[in-house]
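Before anything else, here's the structure in question.
What follows is part of the complex, with its chains left where they were.
Letters A and B name the chains as they come in the text, with residue numbers starting at 1 for each one.
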Amino acid sequence: MEDLYKTVPKTFGMPPGSLIYSGKNIESDVTITITDYNSKPDLFDEKVIVISKNDDIETKIINLINPDPDIVRWIDVIGVNRIDIIEKIGNTFGIHPLHLEDILTVQNRPKMDEDENYLFFILKTMVWNDKIKDVEFEQDSIIMGSNWVITFQEIKNQLFMPVHERIKSNKGRIRSMDSDYLLYTLIDNIVDNYFVVLENIGGTLEDLEDELISDTSREKLKVLYKLKRENIALRNYVWPLREIVGSLQKNEYSLIKHKTLPYLRDVYDHIIQVIDTIENFRDIASGMLDIYLTSISNKTNETMKVLTIISTIFIPLTFLAGVYGMNFDFMPELRTPVGYPILWIVMITIAALLMYWFKRKNWI
Amino acid sequence: MEDLYKTVPKTFGMPPGSLIYSGKNIESDVTITITDYNSKPDLFDEKVIVISKNDDIETKIINLINPDPDIVRWIDVIGVNRIDIIEKIGNTFGIHPLHLEDILTVQNRPKMDEDENYLFFILKTMVWNDKIKDVEFEQDSIIMGSNWVITFQEIKNQLFMPVHERIKSNKGRIRSMDSDYLLYTLIDNIVDNYFVVLENIGGTLEDLEDELISDTSREKLKVLYKLKRENIALRNYVWPLREIVGSLQKNEYSLIKHKTLPYLRDVYDHIIQVIDTIENFRDIASGMLDIYLTSISNKTNETMKVLTIISTIFIPLTFLAGVYGMNFDFMPELRTPVGYPILWIVMITIAALLMYWFKRKNWI
């Protein structure tokens, strides 16, 4: 989660449009998956291109251009650390230099830009990694043209696998729709992953709820604090997404067809639901902190009671014992044979009265 | 109330419009109540259809279509776990697949969609179950056409009973109005149930108010915490409803007739009142938490005072007793006969002075 502290883009002090990669992936190979499809069942083609260090970029990339206007081509680029490749793709498809810089700067917040012949999106994915029981962040850029979509992912992961699967197996209506529906499917896929992250945060919160009252150790507090920060990160990524999808669904971008609008409205509803859940979690987490603090106060109070009960009972008795341990020559009580048993009776009576008093005060 | 933690729809990773039931009801029978009426007093017909596992769905559902434009038909479907039935109803009435998906996904937030020839609503009901002293949640979907209304309920409960009763007994003006008035009556009924839930939350809050000051046990805190979460859930359901009814009452949906508008305005006022009450409860609950925390602090302070008073009085006296319990050969005080009584006088004086000092500090 150290993302929250890192904000300075590595291009600091450089002219705008300077292409410098700011992420963590340092592998030099870039893998590009090209998927061609349209509504005809036999027309489906998927090929993978790997561009290594010394490959001839020029020819490989010029082939990315979609030759057939009736086909939707999805170019899925994995690895954004090879600046030369990104630049070449940018030149080939006529992408604005500032957008190329955005693709490389992986600390961006989600945003959308309209250009003459494409829509540009920066999106943030949070994928729940069940092995390490933690969230993985990634920046994905999507560029959508009339019949092509380019996606840029930082590292190879399973994020867009379900979409590849769906196109391949011709499930749902994706093959009969245009590139804007592919865009919708990709966004929907990202939002679905938010739900998984939320479910995991929710589950941890639910467990915490029972534990916090009995166990006031600092570990629990740290878990709660970590959840709050995951929630903050999620909020940062979802709020801008809401604006983006909200404007897609409302405004008339010429690249978004009318029949895709209900689907965008649907994913918009999901985003609102994500936001509602985030806000609920925030409320719940702060309610838990109150309970936690109260539990500590309660415990201190109970510790105090134990101390006070013991002290209040024994301090006066010890005083009495001290009195009859004095060595005055003339202490008549010490000389009478009933002195000792009477003192015991007095001490037991005092203790019993104090016990009764604590009982009445509901302390024991 | 575990609802607040569950948000991921079961359709995750599926193409949009995939019909998968995400609720808890697993009974396979679906009960459909068809109510036909118009303003003519004799024209009222109510019949119940049960569709079991192996029934012929096709013919049963084709009969649901309202044959007479002068009649309002209300089709009340109980049980949404039979995907095949929901799908068939959807096809018969021309419902968009995304709306069918919404009906089956019971974790939706309240929403409204307009389609060419119907209005679609997802609503959330909170019914107070007086037997188990808790709130029961349910998702209800309403589809309103020109002369028909379809309602989908998850499980068989008493929610829409009063509406059935009112139509049957021809009370009020419902029989002389159109399907939009039936829609209004159903929403009004749901909002009325919110009031009942609020009254119960309010009652518990009122009881808590007196108890919290004297009883700082954790159980009270848990009750308060539970109330806060019920309040959060209610808020989640009512705020979107406000938008929905607000737009119904203002905008010109062709399916909403002009003479129904005052009634929608009335239910809108009720929703605002629900929201006001929720916000008040929120303020009151956080005020109570302050009182609770303060009470604990006060108790700790009082415990401390008891300990301090006892210790302050007896520790010096015990010291004195200790001094005259020492075994020095030359301690003249021990030899004089007035030593012992004088010591008692000194000790009583010290205790009295300390008591007086505590009295002046208002500690006792």
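One rule holds for everything that comes next: contacts are C-beta pairs under 8 Å (C-beta built on N, C-alpha and C of every residue); 3 or more make two chains touch, one makes a residue touch a chain.
Note that the coordinates shown come from a computational prediction; the quantities given were computed from them, not determined experimentally.
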item	value
Number of copies constituting the complete assembly, 2 shown	5
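In this section, only the chains that are shown with their structure count from here on.
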item	value
Chain A and chain B: spacing of chain centres that average the CA atoms, whole Å	27
Chain A-facing residues of chain B, complex	2, 4-9, 12-18, 96, 98, 107-109, 111, 113, 216, 218, 221-222, 225, 228-229, 232, 236, 289, 292-293, 296-297, 299-300, 303-304, 306-307, 310-311, 314-315, 317-318, 321-322, 324-327, 331, 333-337, 339-340, 343
Residues of chain A defined as touching chain B within the complex	162, 166, 171-174, 185, 188-189, 192, 195-196, 198-199, 202-203, 205-206, 213, 262-263, 265-266, 269-270, 272-274, 276-277, 280, 283-284, 287, 290-291, 293-295, 297-298, 300-301, 304-305, 307-308, 311-312, 315-316, 318-319, 322-323, 325-331, 363
